[in-house]
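Step one of this worksheet: look at the structure below.
Yeah, one chain of the complex is gone here, protein chain that is, but the others are all in their spots.
Order as written gives the chain letters A and B; numbering starts at 1 within each chain.
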Amino acid sequence: MIKPDLVCPAGTPAALRDAVDAGADCVYCGFQNATNARNFPGLNFTPDELDRGIAYAHARGAKVLVALNTFPPAGKFELWRQAVDGAVARGADALIVADIGVASYAAEAHPDTRLHLSVQASASSPEAIKYYCREFGVRRVVLPRILTIPEIKAIAQAIPCEIEAFIFGNHGLMLEGRCSLTNYVTGQSTNMDGVCSPAADVKFEPLPDGGMASRLGGHMLDCFGAGDKAGYPTLCKGRYVAPCRSEPYYAFEEPLSLNLAPMLADLIHAGVHAFKIEGRQRSRAYVQKVVAAFREAIDDVSDGRAPRVADLIGLTEGQKQTEGAYKSKRWR
Amino acid sequence: MEQARAPEITLGPVLFHWPAAFMRDFYARIADEAPVSAVYVGEVVCSKRSPFLDPHIPEIVERLQRAGKKVVLSSLAEVVLPREREMMSALCRLQNCEIEINDAAGTYFRAGSPHRIGQYFNLYNERTLEVLVRGGATHVTLPCELPRGSVASMAARARELGVGVEVQVFGRAPLALSARCYHARAHGRVKDNCQFVCGDDTDGMNLKTIDGESLLTVNGVQTLSHPYLCLIAELPDLIASGVNAMRLSPHMLNMVEVASIFDETLHRRMAPDAALSRLRAIVGAPGLMNGFWHQQPGGIYVM
Partner (left out) sequence: MAPLSGALQRLLARLARKIATDNPSVFDRIGPHVATRFIIDPVNLPIVLYLEPRREAPVLRAYLRSNAPQSDAQIAASLWQLMRMIDGEEDGDAMFFSRDLKVSGNTEAVVALRNALDDLDRPLAEQAAAQFGAVGRGALALARHIAARKPFRGAQP
């Protein structure tokens, strides 16, 4: 039986050290620019910080994966080229790429560096995955969060590379890497600028009843009552009015998080090589708690024990969690 | 290097679940009356709809070809399920017709044989274009969020490589795809028992914000803009950038008239201002948008 790698997020150098200390096998992070999909204010690594982060991780037996998982628009490829070269020069253990051009450059310029295919590439069939393996020698694919366990198993048997699957964190609804909703209302592109609902365009307005309205680019996303739980201020987590509904409803998804703690053994049997925790935008407190909890759970499962998973509901979006698409096709 | 061609007008695939009989009549009228040179036919959004349209495709293709139109078979933007993979595989085995690929499963199946790349494929830069052209791409439609400067860079490289470049210039902009069907969800169902409720909304289902602003349009697993993307005022700019095909995305509007307005404007028989007013009138309340091209919020109209 494979003992999967635990792959953990780090938005800052401190979070990277915390993730390593809490038992991460791999930590993923990005540079402070549009070359990664969490290009948020105050987040990410300078080249020097990456240097020190990699040294810290390697000294403790952990690996560092650098996310270069956005799509350079024509005329701006140079920034991505520098990021690829910079990450390799600093000893990154793998590059997580989404764009065909970036993958092609990395494969050509650094044939010995491992390439992982980001979830942003939205490769959700064996053939799509095999395309990237054949063309660029991709060694691992991060699967979209839309597949059931039997589907993952079928894919694992049909592809020549490893599988990484999300087990905890933000529950992405739209096919990742194929969503222009943010650009539609803000002029900033998720694919090209690495932002999803950029904070600069988010406004929270107090309401007279103690509630709160959230807006993105001036458009209302949701109104929360005083006691309602909230989610990220994104268009896909907003509440809308439709002709066939009498009340506003979550047209795409309620605010909730993915938590696959109960299904770790199933995922291992399906052939998953790495478990990924989402959340480079989250704090050290989140990283410490979630990584420690899943470290223990994975060790339990690998040793044939029933996994104990600490209660993580307090950290989840909308304070609700789901097994999402992994559990049942009825999610679709 | 290929000779610079006069820009052409194309009709993209129908994104909505229109009744098959209506679809046949629609394409018959396009064949007879619309000044478009190429027509993309085939289900792009949802594989569950394909059994309705597929039996009629040979007849539609024949009808369009008889009228002198180039026909391209378009394909699914999302390939996940076994039946979807089968559909892609079968389409990619067709050697005697042009096909448009919207997902990397297609580039896997079709490697080495000629094909077009559709607007759902993440094609953002020159290097990606080079890779795709090496794999057999002969013509590409760019993602609609790509701004003017990047389109120009792409078109310049495409000309060197001898491939056509197409941009959507009319119709609601595709913004997102999901594995989940939002039409079914709105009606308290799931995708597997959707009962094809998306067919009730022939231009998609309107979503308003809580404070009453029409913002998005749901089309099954797809999310579209509420306003209609319209680059008629930007046509000179598009041509100067080297774009050589202008895509109209079909709606329950008089598409023959829409195509004629673009054709007249392209041939300088109609002033862009007049064309814009006419398109505004045709589209009505949802209005127009061109923000992506100008690197502004996509949903706004930049004068």
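Heads up, the rule we're going with is that contacts are C-beta pairs under 8 Å (C-beta built on N, C-alpha and C of every residue); 3 or more make two chains touch, one makes a residue touch a chain.
Everything numeric here is computed off the predicted structure, so don't read it as measured data.
Trainee: Sort by label and list the shown chains the missing chain touches.
Mentor: Per the touch rule above, the missing chain touches A.
Trainee: Tell me which residue among A:35, A:281 or A:322 touches the hidden chain in the full complex.
Mentor: A:281
Trainee: Return the single residue from A:2, A:109, A:158 or A:200 that touches the missing chain.
Mentor: Here the residue in touch with the unshown chain is A:200.
Trainee: Would you indicate which residue among A:80, A:105, A:168 or A:224 is in contact with the undisplayed chain?
Mentor: Residue touching the absent chain, from the options given: A:224.
Trainee: Mind listing the subunit A residues that contact the chain we can't see here?
Mentor: 11-15, 40-43, 46, 198-200, 202-206, 212, 224, 226-232, 255, 281-286, 289, 314-319
Criterion: only the chains that are shown with their structure count from here on.
Trainee: Mind listing the subunit A positions that touch subunit B in their complex?
Mentor: Subunit A residues touching subunit B: 71-77, 98-102, 104-105, 121-128, 130-132, 134-135, 144, 146-147, 151, 173-175, 177-181, 183-187, 189, 191-192, 217, 219-223, 235-236, 238-245, 248-249, 251-253, 325, 329-332.
Trainee: For a test of understanding, state which residues of subunit B touch subunit A in their complex under the given definition.
Mentor: Going through subunit B, the ones touching subunit A are 77-80, 84-85, 88-89, 103-105, 107-109, 111, 120, 122-132, 135, 143-147, 149-151, 153-154, 157, 173-182, 185-187, 190-192, 205-213, 215-216, 218, 223, 225, 291-292, 295-299.
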